[in-house]
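With one protein chain withheld, the remaining protein chains of the complex are depicted in position.
So, chain A:
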Amino acid sequence: MSGSSWPLYEVFVRGKRGLNHVHVGSLHAPDDEMALRNARDLYTRRNEGVSIWVVRASAITASSPDEKDPFFAPSGDKVYRHPTFYDIPEDVPHL
């Protein structure tokens, strides 16, 4: 096995009635087209999906765990940013 010689890809799958692509894992592939096919073989073999996105892991810019507090803590006490003060009609889905 020499998987490390191939670039790493992150895989996102959308379910049959799912609204959005969900990150399901990662894989190695020699190029983008093969990454898509490998993702089909690795992550949709149990009838999970109808759409796949693959993206090179190196193309993702991620927030750092070290910056967790400056990034996310300031929103913790701002409950007024949630629409919790409105009456939501029963028949509005996916809000």
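Here is the rule we go by: a residue touches a chain if its C-beta (ideal position, glycine included) is under 8 Å from a C-beta of that chain, and two chains touch if they have at least 3 such contacts; residues count from 1.
What we mean here is this: contacts and distances are computed from a predicted model.
Student: Name the absent chain as its UniProt record does, using one of the following: "Sarcosine oxidase subunit alpha", "Ring-1,2-phenylacetyl-CoA epoxidase subunit PaaC", "NADP oxidoreductase" or "STAS domain-containing protein".
Tutor: Missing chain, UniProt protein name: "Ring-1,2-phenylacetyl-CoA epoxidase subunit PaaC".
Student: Need a quick check: the contact residues on chain A for the chain that isn't drawn.
Tutor: So the residues of chain A touching the missing chain come out as 1-3, 6, 13-20, 22-24, 27-31, 33-34, 37-38, 40-42, 45-49.
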